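With one protein chain withheld, the remaining protein chains of the complex are depicted in position.
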Amino acid sequence: MSFYFKTSRLLVSRCNSIALQVPKNVRNIKRWVAPTLRELNKRSKNVSSNEEIQKRSTFIEWNYNSEVFAFGKRLQENFNLVTLQRAFVHSSFITQEENRQKQLGIENPEIMLQDNDSLITAGQRLLFDYVTAFLEHSLPKVPDEGIRAFTTYLTSISNLAVISKNLGTFDLILSDNIDDLTLANTLLALIGALHESSGDEKTYLFVRDFICTQLNQKDLYEIWEISSPFESLRSYCLQNKLAVPECRIIGETAKNTVLSAFHVGIYSKKILIGQGFGEDVETAIQTASIKALRKFYGISDNMRPFDFRIKLENKYSEKVKLNG
Amino acid sequence: MVFTSAALFVRARGPDEFWRKRRVFKLAAHFHGRPRNVYTFAVRAVHRALVYATKGRKLKKLDMAELWKTRVSASAEQYGVSFDAFKNSLLKSNILLNKKMLADLAIWEPRSFEALAQLSRERAVVEGMPGIQERSVMNQVYGLKNLLKK
Amino acid sequence: MSNSHLFLKSGFPRAPLQNGVGRYICQLQRITLKFCKNNGSSRGMREFIEKQLIDFAKENPGTVVYVKPRRHRTPVIVAEYLNGDREWHNCRNLSKEEITQWITLMKTQNGSSSSLRLRKMWHTDMPSIQGPWTPFTLKNPASNLVIFPNEELSKPLDVEKSATEKLIELFREQRLSEGKLEENRGN
Amino acid sequence: MSILRIVNAFNRSLVPHQRTVATSAVLGVKQIEVQKQDDTVVIQAVTSESPRQALLLKEACQPKFCPECSLGLDVKHTDVLILSQYVRNDGCMLPRRITGLCKRQQKKMGTLVTMAQKAGLMPNLGPSSSKKDPKQRFGWRKYNKYYYESSIKY
Amino acid sequence: MSFLLKNIVNLPRSGSINQLTSSFRCLSLTSQLSTRHNLNYKPPKIIAKPITPIIPQRSPSEDLKACDNIISKVNNVISEKEEGRLFAVIHLCGKQFKVTSGDIILVEGYWPPTIGDEVRLEKVLLVGGNDFTLIGRPIVDKNLVNVQATIIEKTLTHTKTHFKKKRRKQYMRINFQRSPNTMIRINSIDISGQIQANSLEKDDSTKIY
Partner (left out) sequence: MSILKRTQQWATFARTWHIYDCTWQNPFDSAKVVKNHLMGLHKPIYHPMNDCGDHVVLINTGEIALPGDEWIKRVYFHHTGYPGGASWTLAWQLHEKDPTMVMKKAVYAAMKGNLQRRHTMQRLHLFPDDKVPEEILGNVTSQIKQTRVVPKRLDHIDKETLENFPAIMDYPKDYVLR
């Protein structure tokens, strides 16, 4: 690499000396200068990349209103722009504005912007209702504990933050610092704003299309881990008056070696209710009972896939209205 | 008195060649030893690499086809049907699944593959195709009994 | 092993945020058109802006369009996507039609795909429904009770009948027919 | 039925030697018997029913019978039960006039018998001096070997 | 032989594979016995007992009864919506894909549909669930299976360099290529309606494959 720098310094010095002699009005960039400058420019950009990246809104080509308008249109919704703009303004931004105006010496700083706290709370409630309604409708046989686990997963801060980042709210947010919480809150505010501007039907579709679809092809077991599976299977069988489950080894390979594998089947009254694998018999029993439980709850991995095209007026919509 | 204009017409070859070689060195950056640093070696290695890349695209397709063939013949042998008998009888019964699909089914959907294998085995015996071996009674997907038990 | 993968990233097809499962959102967020007012190389870009930019903006309201006239600069399109990708494309001496093609490509893209080598042409998180193949799928549990080495299982199955077996069968048939002969002679 | 069988077995033995017609009804096989009574040893020739009489195959009763030509069985060197019938108990092959095989089959049966003996499949039908157990043989002969019937060219 | 020839002649006209297979089927039944022996085996004068065929021949009536039983079982599983997740093998632009709902597939080359279009894929070779598989001969009936998909992306691949070189002949060609491809999201695969037993024999040659 040193060879490279030596030549470039040499080049730059030589062309300066020539340029001086060249008559003033001839403007030509020497053929070898441009590529070097381009290379140096690229290198400086790499070096300087670790400083704090410039916010897109500080660019010259930036028009906040058209961005907000486009944001609404992009989601194929028609917000009314005022509430939409309000959704992007966070209380922290307003406090920041106030003390900046204080520093500038204006005594009673009045800001025409309103913050989006009310929208956030409304959005929170709506999101929770719609998601639980959607899950109860599509997973009838799952107990409440499971539904609660799925809803907490769907409405978790990190999940909402990823969604809102991918919808492009990052540049539009007006707040002092942008972290996962602000991103999640913006999404909630958006839901509230949408509810205000276009009612239940649209909000439900928005929630279904962006938040419930995160469950597409997801392994539900990873979200809701069943602890001590064999005991819960036994208690499940007792409740539903099935015979007590017993385990049998159906197959085994290389049992005296380290790479041993066991295939265990769980039978209740001679009917095979679940089969599982494992490197030793205990894990095989655990996996078999998990699979059996999942089959009873109807969330085995080859369960009926979620129907992301159901509308609000299905039978469960009254329930939403009740607690909506 | 310094004649400046003449200097402009002298052909200054030097630096552009430097940049032309960058293009080759960029492609040779991950090579080992002198082909990474010396232009004459780099050019040869880069040309060789590009020819390999072009030919490799064709070879990849052939290798994949061969792999699918081994996989399908392996899984068909479990049911005592050779690969040719399996493919011919499927074709005769108008099932146009290609090797990739048969290999996928063999790995991910063993029950569907078993259905195809039994179908092709029966067809092959009726048509009198060679390559059918007797299979022990053990070969059947376990747990078929409690299918569709309703 | 060559480490060419350091320079040409490879990956698998992914859609941002389960796009298309619920509804489809166009991923193009912003597009900036830089051109020079009187330079010849921006002629195509200027034509495009005069004629087609308006209906382009009308057609897709979801993307913000910025126009940047810059003196003595080559015409450039910069597309910014929802996942943060920025795609810079030089349109020097491109005609109006070519520019429209490039812009439609940018509109239909999910991000800048020019640098990603795709290793597979499909993606699924649920590859198997009936459960992947294991050595246990075709193993009858009855074979667990067998003590190995087992004489019966080791016999080759599809072997022609040997001459001895054929003879024994013929002889048995002969015995049977003789037995029948005695019977009907007897009664 | 048995009279018919005796008659054609009788004329079969006549045909090759053109001996004069035997006068008395000859029963069967002759054997030399050695009996010991208290102090005297009696050696006499006894004619008795041939041991295979009961087990005879119907098709095998004609004078000319070969497993391949008449029954279509391709005999292999491992079909020891068939080959042992054409062999004396000291391992020598019976002549054609006794086995009743056609010329080609007789030669083929001969090679099959030698193959079986070399492979150690018929150790008890060997000369008295043989070690009766192929594993005791010297050098490479004690290891298992088999033969391809296709190598018999006639 | 003339019988066989007659069939082959009218094959190109009718163009459908079924005619040929049916003619072969009746032809092959006559050669039932010689399934196991190769052609140049000269059967001996007295045929020793033939080798028992591998699969015991079931009478056609038993077969039909078993078929109806299975079809009725599958039908009531479908009517109760118990079939769970389905997978389908679809044929698209010359390639075959095994897809379930929520999958992504990529189709190479120029393909007219643009982003956002809802598409119904009709060339379904095989549909299967956990308990049954419907194998199309060659495709499953249109009104039985419904595969919905949306187009989510139309891009160009990364630049592939096509480099040809003939050694010592000063012949080198390089051209760069970015071929278009389309990314499709499979929305849903569902079986609507019942499987009719008689649909197995009916083969109307009007279908164009």
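Order of writing sets the labels: A, B, C, D and E. Residues in every chain begin at 1.
In the analysis below, a contact is a pair of C-beta atoms (placed from the backbone, for glycine too) under 8 Å apart; a residue touches a chain by one contact, two chains touch by 3 or more.
Since the model is a prediction, treat every value here as computed from it, not as a measurement.
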Check your understanding: So which of A:R38, A:K55 or A:K255 would be touching the chain we can't see?
Key -> A:K255
Practice item. In the full complex, which bits of chain A touch the chain not displayed? Write them out. Key: 219, 221-222, 225, 251-257, 259, 261, 263, 276-279, 283-284, 286-287, 290-291, 301
Practice item. Determine and list the chain B residues touching the chain excluded from the picture. Key: 67, 70-72, 74-75, 77-78, 103, 106-107, 113
Practice item. Quickly run down the residues of chain C that touch the omitted chain. Key: 131-136, 139, 143-144, 146, 148-150, 153-157, 159, 162, 164, 167-168, 170-171, 174
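Definition applied: only the chains that are shown with their structure count from here on.
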Check your understanding: Of all chains present, which has the mean Cα position farthest from that of chain A?
Key -> D
Check your understanding: Where the centres are mean C-alpha positions, what is the separation of chain D from chain E, in Å?
Key -> 62
Exercise for review: Mind checking the centre-to-centre distance between chain C and chain D? Centres are C-alpha means, answer in whole Å.
Suggested key: 73
Check your understanding: Any idea how many Å lie between the Cα centroids of chain C and chain E?
Key -> 19
Point to revise | Multi-partner residues of chain D (each touching 2 or more other chains) | key: 59, 71, 73
Revision key, fill the gap. Among all residues of chain C, those touching at least two other chains are 18, 21, 26, 124-126, 129-130, 136, 139, 141, 166, 170
Study note, to complete from the structure: Per the touch rule above, chain C residues touching chain A in the complex are 16-18, 21-23, 25-26, 29-30, 32, 61-64, 66, 68, 80, 82-83, 124-126, 129-130, 134-136, 139, 141, 144
Study note, to complete from the structure: The chain C residues in contact with chain B across the complex are 2-4, 6-7, 127-133, 136-143, 153, 157-158
Revision key, fill the gap. Seen from chain C, its contact residues with chain E in the complex are 8, 13-15, 18-21, 24, 26-27, 105, 107-110, 113-118, 121-126, 129-130, 160-161, 166, 169-170
